[in-house]
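Here the complex is missing one protein chain, while the rest keep their positions.
Right after this comes chain A.
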């Protein structure tokens, strides 16, 4: 089978971007989300939640491709991802939510 390195409709394909929501108080700090995110979007925080666990925080949300892997792997149902509105996609001015929490 032939494989095209560049999809024929590459000019029309948009990479999806996601927005991460973390329910900090539900997290048990397992770090599955941080470890397996394909885009290295998340990082463990040094802060504690009420239960005494370190929740993750969003390091670079702009890199998130809304694959939902973090959401599906999270054993606590504490993180999820939603598709950003089209107009927000690629709006570089919006970057900079380092340590942003939901």
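One rule holds for everything that comes next: contacts are C-beta pairs under 8 Å (C-beta built on N, C-alpha and C of every residue); 3 or more make two chains touch, one makes a residue touch a chain; residues count from 1.
One rule holds for everything that comes next: contacts and distances are computed from a predicted model.
There's a gap in the complex where one chain should be. From "protein-glutamate methylesterase", "Cytochrome C oxidase subunit II", "Formylmethanofuran dehydrogenase subunit A" or "2-oxoacid:ferredoxin oxidoreductase subunit beta", what does UniProt name that chain?
"2-oxoacid:ferredoxin oxidoreductase subunit beta"
Could you please point out the chain A residues that touch the chain left off the display?
Residue positions of chain A that touch the missing chain: 21, 23, 25-26, 28-32, 35-36, 50-51, 53, 71-80, 102.
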